[in-house]
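There's a structure below that I have some questions on.
Only one protein chain is missing; all other protein chains are in place.
Our next item is chain A:
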Amino acid sequence: MIGFFLILLIIVYGSQWVTAFSFIDGIASIPKALSWLVGNFYPTEKSLQKIPTILTKLVETLLLSIAAATVGAFFALFSAIFGARPTAFSKPLALFSRGLATLFRNIDVAAWSMILLFSFGQSALTGFFALFFASFGFLTRVFMETIDEVGLGAVEALRATGAGYWPIVFQAILPASQPLMISWTLFMIETNIRSAVLVGILTGSGVGFTFDLYYKNMNYNAAGLTIVFIAATILLLDRASNMIRRAIL
């Protein structure tokens, strides 16, 4: 235990020395940063006029996040069915599915945004694809785990009755894993909204871009208001998806 802390300490000091970043100075600047935030990010009457613009962009981001998560879920479902142990019918296809999921999952949305910027430029489409790829990778993985968990016994039983592949998928695998899959998709929508702000800054779309714009123009009051709206949306969404979860599980 002590050795562990010692190692941590060495790493902290080592990296500070390399980057010329002072941890102590960093801590010391927190109160100053806080007072700057409070002093600048409060909404003013002028910034309140921006509410319609912010809301429009917020809705755009929300829809983008939902679209990316649901389209991602659709493709992830097939990818997971081909890759999960109980339902994999071809080894090469299963390996391909799993490989694809790992690849997409391990590239962060920010990295996807940068990569896709080259192909699509600064547009909502770039943002959508970045979120879609990340959603697809993550959801394939959790859907596969869900199928592994719920499917093995029932699949064995139905195979033994002589049932074909797709009837087993639709009559056993999907009914058994549906609630968990919906729950994960809701989680993905929430995650996407958080990521969408960052992705928006990078790709020039949605509410992230709005924030970035206000911020760079030093309209800190409007930028602060944007953050308030984003936070409120995330909270509301969290409540809503919890309600849906309770109803279906």
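The rule is short, and it goes like this: a contact is a pair of C-beta atoms (placed from the backbone, for glycine too) under 8 Å apart; a residue touches a chain by one contact, two chains touch by 3 or more; residues count from 1.
Please note the rule applied: contacts and distances are computed from a predicted model.
K.L.:
Can you match the unshown chain of the complex to its UniProt protein name from these: "Phosphonate ABC transporter ATP-binding protein", "TatD DNase family protein", "ABC-type polar amino acid transport system, ATPase" or "Cytochrome-c oxidase"?
P.N.:
Of the names offered in "Phosphonate ABC transporter ATP-binding protein", "TatD DNase family protein", "ABC-type polar amino acid transport system, ATPase" or "Cytochrome-c oxidase", the one UniProt assigns to the missing chain is "Phosphonate ABC transporter ATP-binding protein".
K.L.:
Which of A:Val169, A:Ala196 or A:Ile230 touches the chain that is not shown?
P.N.:
A:Val169
K.L.:
Touching the absent chain: which residues on chain A qualify?
P.N.:
Where chain A meets the chain not shown: residues 150, 153-154, 156-164, 166-172, 175-176, 178-179.
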